[in-house]
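Now for chain A:
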Amino acid sequence: MASTIRVRAIANGDTTEVQALIQHPMDSGFVKDAQGAVIPAHFIQQLSFEHNGKRVFLADWGPAVAKDPYVKFAFKGAAKGDELKISWVDNKGASDSTTAKIQ
Partner candidate 1 sequence: MRHIVLVASLLIAATAPALAASEADFKAAYAAADAAEKEAGSLRNQWLTTETTLKAAKNAADKGDFEAATASAKEAEALARASIVQATGEKDRWKDAEIR
Partner candidate 2 sequence: MRFVIALVSAALAASVIVSAAPASDAPDPAADAEAFRNYFVTKFPKVKLEDFVNGPYSMNKDMRRQWQEKEEFPPYEFALEAGKEMFAAPFKNGKTYADCFENGGIGVRQNFPYFDAKQGEVITLELALNRCRTANGEAPLSYVKDEMASLTAYMAFTSRGKPFDIKIPDDPRALAAYENGKRYFYTRRGQLNFSCASCHVQSPGERLRAEILAPALGILNAMPIYRSEWAGMGTISRRFITCNSQTRAVPEEAQSEDYRDLEYFLSYVSNGLPISGPGARP
(Lines give C-alpha, C1' and ligand atoms only; values in the text may rest on other atoms or scores of the structure.)
Protein backbone atom coordinates (compact mmCIF):
# COMPACT_ATOMS: atom_id res chain seq x y z
CA MET A 1 0.00 0.00 0.00
CA ALA A 2 1.08 3.49 -0.72
CA SER A 3 2.40 5.59 2.11
CA THR A 4 -0.13 7.36 4.30
CA ILE A 5 2.10 10.41 4.41
CA ARG A 6 2.55 13.11 1.79
CA VAL A 7 5.27 15.64 2.44
CA ARG A 8 6.62 18.64 0.68
CA ALA A 9 9.58 20.48 2.20
CA ILE A 10 10.96 23.52 0.45
CA ALA A 11 14.09 25.33 1.62
CA ASN A 12 14.09 29.05 1.07
CA GLY A 13 17.30 30.58 2.34
CA ASP A 14 17.66 29.67 5.99
CA THR A 15 14.12 28.51 6.60
CA THR A 16 12.48 25.36 5.36
CA GLU A 17 8.75 25.26 4.93
CA VAL A 18 7.18 21.86 5.45
CA GLN A 19 3.68 20.77 4.47
CA ALA A 20 2.33 17.32 5.19
CA LEU A 21 -0.94 15.50 4.66
CA ILE A 22 -1.58 12.27 6.51
CA GLN A 23 -4.24 9.73 5.68
CA HIS A 24 -5.89 8.57 8.89
CA PRO A 25 -9.52 8.11 9.98
CA MET A 26 -8.97 10.06 13.24
CA ASP A 27 -12.09 8.58 14.83
CA SER A 28 -12.96 10.43 17.99
CA GLY A 29 -14.76 7.57 19.69
CA PHE A 30 -17.95 9.60 19.94
CA VAL A 31 -19.38 8.91 16.50
CA LYS A 32 -21.86 6.15 15.74
CA ASP A 33 -22.03 4.22 12.51
CA ALA A 34 -25.18 3.62 10.44
CA GLN A 35 -26.15 0.71 12.70
CA GLY A 36 -25.89 2.88 15.79
CA ALA A 37 -22.75 1.21 17.14
CA VAL A 38 -20.02 3.49 18.46
CA ILE A 39 -16.97 3.67 16.21
CA PRO A 40 -14.04 3.10 18.59
CA ALA A 41 -11.53 5.89 19.01
CA HIS A 42 -8.68 5.64 16.54
CA PHE A 43 -6.38 8.61 16.25
CA ILE A 44 -2.76 9.62 15.83
CA GLN A 45 -1.12 10.28 19.16
CA GLN A 46 2.27 11.45 18.10
CA LEU A 47 3.60 12.92 14.91
CA SER A 48 7.25 13.77 14.60
CA PHE A 49 9.55 15.33 12.02
CA GLU A 50 13.29 14.70 12.25
CA HIS A 51 16.06 16.46 10.40
CA ASN A 52 19.49 14.76 10.55
CA GLY A 53 18.38 12.77 13.57
CA LYS A 54 17.27 15.88 15.39
CA ARG A 55 13.60 16.36 16.11
CA VAL A 56 12.37 19.63 14.65
CA PHE A 57 8.64 19.23 15.18
CA LEU A 58 6.59 17.10 17.52
CA ALA A 59 2.81 17.03 17.77
CA ASP A 60 0.89 15.34 20.57
CA TRP A 61 -2.48 14.81 19.04
CA GLY A 62 -5.79 13.65 20.41
CA PRO A 63 -9.19 12.62 19.14
CA ALA A 64 -10.19 16.21 18.36
CA VAL A 65 -8.02 16.44 15.24
CA ALA A 66 -9.90 16.05 11.96
CA LYS A 67 -9.72 13.18 9.52
CA ASP A 68 -6.78 13.18 7.08
CA PRO A 69 -4.93 15.90 8.99
CA TYR A 70 -2.78 18.54 7.39
CA VAL A 71 0.25 20.17 8.99
CA LYS A 72 2.31 23.13 7.95
CA PHE A 73 5.32 24.59 9.76
CA ALA A 74 8.74 26.07 9.13
CA PHE A 75 12.10 25.51 10.77
CA LYS A 76 15.64 26.82 10.45
CA GLY A 77 18.93 25.13 9.81
CA ALA A 78 18.25 22.77 6.92
CA ALA A 79 19.66 22.89 3.41
CA LYS A 80 18.41 21.66 0.06
CA GLY A 81 18.97 17.95 -0.38
CA ASP A 82 18.82 17.15 3.34
CA GLU A 83 16.52 14.40 4.46
CA LEU A 84 13.46 14.86 6.62
CA LYS A 85 12.01 11.84 8.39
CA ILE A 86 8.32 11.88 9.26
CA SER A 87 6.61 9.34 11.48
CA TRP A 88 3.38 8.88 13.37
CA VAL A 89 2.04 6.46 15.98
CA ASP A 90 -1.64 6.03 16.74
CA ASN A 91 -3.53 4.87 19.82
CA LYS A 92 -3.82 1.33 18.46
CA GLY A 93 -0.07 1.08 18.10
CA ALA A 94 -0.06 1.36 14.32
CA SER A 95 2.56 3.58 12.77
CA ASP A 96 3.99 4.76 9.50
CA SER A 97 7.02 6.72 8.45
CA THR A 98 8.56 8.15 5.36
CA THR A 99 11.55 10.24 4.33
CA ALA A 100 11.45 13.25 2.08
CA LYS A 101 14.21 15.23 0.45
CA ILE A 102 14.17 18.95 1.10
CA GLN A 103 13.79 20.75 -2.19
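Selection criteria: all candidates are chains of the complex that A comes from, given by their letters.
Criterion: a contact is a pair of C-beta atoms (placed from the backbone, for glycine too) under 8 Å apart; a residue touches a chain by one contact, two chains touch by 3 or more; residues count from 1.
Predicted model only: the values in this text are computed from it and were never measured.
With chain A as reference and 1 or 2 as options, the touching candidate in the complex turns out to be 2.
Across the interface of their complex, candidate 2 is touched by residues 2, 6, 8, 19, 21, 23, 66-68, 70 of chain A.
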